[in-house]
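Next up is a structure, given as structure tokens.
Every protein chain but one is kept in place in this view of the complex.
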Amino acid sequence: MSEILNVIMTIKPILGALLCLIGAGLAVIGTVGVLRFPDFYTRLHAASVTDTGAATIAIVGMALLAPSWLIVFKLAAIWLFLFLTGPTGSHALANAAHTAGLQPVIGRQRDRAGESDSEEAS
Amino acid sequence: MGYFLGLIVVLGALWLGLSGMFKPLLLTLSVISILISILLAARLNTVDREGVPYARTPNLFLYWGWLVIEIFKANWPVIRACVSADLDINPALVKVKTRCESDLAKTIFANSITLTPGTVTVEVEGDKLLVHALFEESATPDAFTEMDERSWRAADGRQAGKTTQVKA
Partner (left out) sequence: MIGAAAIALIVAIALMLIRALRGPTLYDRVLAVNSLGTKIVLFIGILGFVLGRPDFLDIAVLYALINFVSTIAILKFFRYRSFQVPLMRRTVARQTQPEGDDV
């Protein structure tokens, strides 16, 4: 029984660090999306990947690294704040842009730079 | 008065969790700060069913767990659209009708839509929501019915009989 506990205790920091790394990678992906997408409203979607997926995974990773339960409570508080304030901020942004008359791009978008990319790849 | 009790319990738990010390001086300071927060909240008129929704906490937590799984499923297409070599998205504006009546239920539903990557609530008017979606094919009106139903049940399922008339 104690062997299983030992295995868990040795694997926990590695798993935590790995989850932190995955979360940071998701943050980079979301940023790349914000840089690439053509329009304000679509950039909002890319930013929400950072707000939800990256934050959750990184905070779970940090909770696995935490030395005491107090730290876990603080991490849970941060997660709750991010999840409550993130959509409110996004909605306020989208609503302000819509009220100000910013028109979204509608319909299928294909990047002409993507075709040159595929040509290079082939 | 129950609302005030709930607020006091939640604020005290927050203070203890964030500080983690039990010295007499810190406990006195915590009591003073909680009293100041409650006075401010009472002065703002926010201590009511909407401002202190802790009576429905189990329902809300059940809904929360379902929502997190749903968010992780919805993250995947957006991540793929971000990193794929050629840009292939299909943005659209759709109107969604909701069955939620109270302001709290509507807030939960609209926030859930915004929290899910790929859809953002742009405007709320009456019981219609204007939603901007990254992929048009994933934003059919049927896609939101389950979330609508669940948020309605989580927020005001039990007291559907005495719905409040306060509208913005």
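For clarity, chains are labelled A and B in written order, and residue numbers in each chain start from 1.
We adopt the following convention: a residue touches a chain if its C-beta (ideal position, glycine included) is under 8 Å from a C-beta of that chain, and two chains touch if they have at least 3 such contacts.
Note that the structure is a prediction, hence the values are computed from the model and not measured.
Participant: Who touches the missing chain here, B:Ala13, B:Leu29, B:Ala42 or B:Ala85?
Facilitator: B:Ala42
Participant: Footprint of the hidden chain on subunit A, which residues?
Facilitator: The missing chain touches subunit A at positions 14, 16-18, 20-21, 23-25, 27-28, 30-32, 34-35, 40, 43-44, 47, 50-51, 54-55, 58-59, 61-62, 65-67, 71, 74-75, 77-78, 81-82, 85-86, 88-89, 92-93, 96-97, 99-100, 102.
The rule is short, and it goes like this: only the chains that are shown with their structure count from here on.
Participant: For subunit A and subunit B, what's the span in angstrom between their mean Cα positions?
Facilitator: Each chain reduced to its C-alpha mean, subunit A and subunit B end up 19 Å apart.
Participant: Inside the complex, what are the residues of subunit A that reach subunit B?
Facilitator: The touching residues are 26, 29-30, 32-33, 36-39, 41-42, 44-46, 48-49, 51-53, 56, 70, 73-74, 77, 83, 86-88, 90-91, 94-95, 98, 104-111, 113-115, 117-118, 121.
Participant: Touching subunit A in the complex: which residues of subunit B?
Facilitator: Where subunit B meets subunit A, its residues are 14, 17-18, 20, 68, 71-72, 75, 78-79, 81-83, 85-93, 110-112, 114-123, 130, 132, 134.
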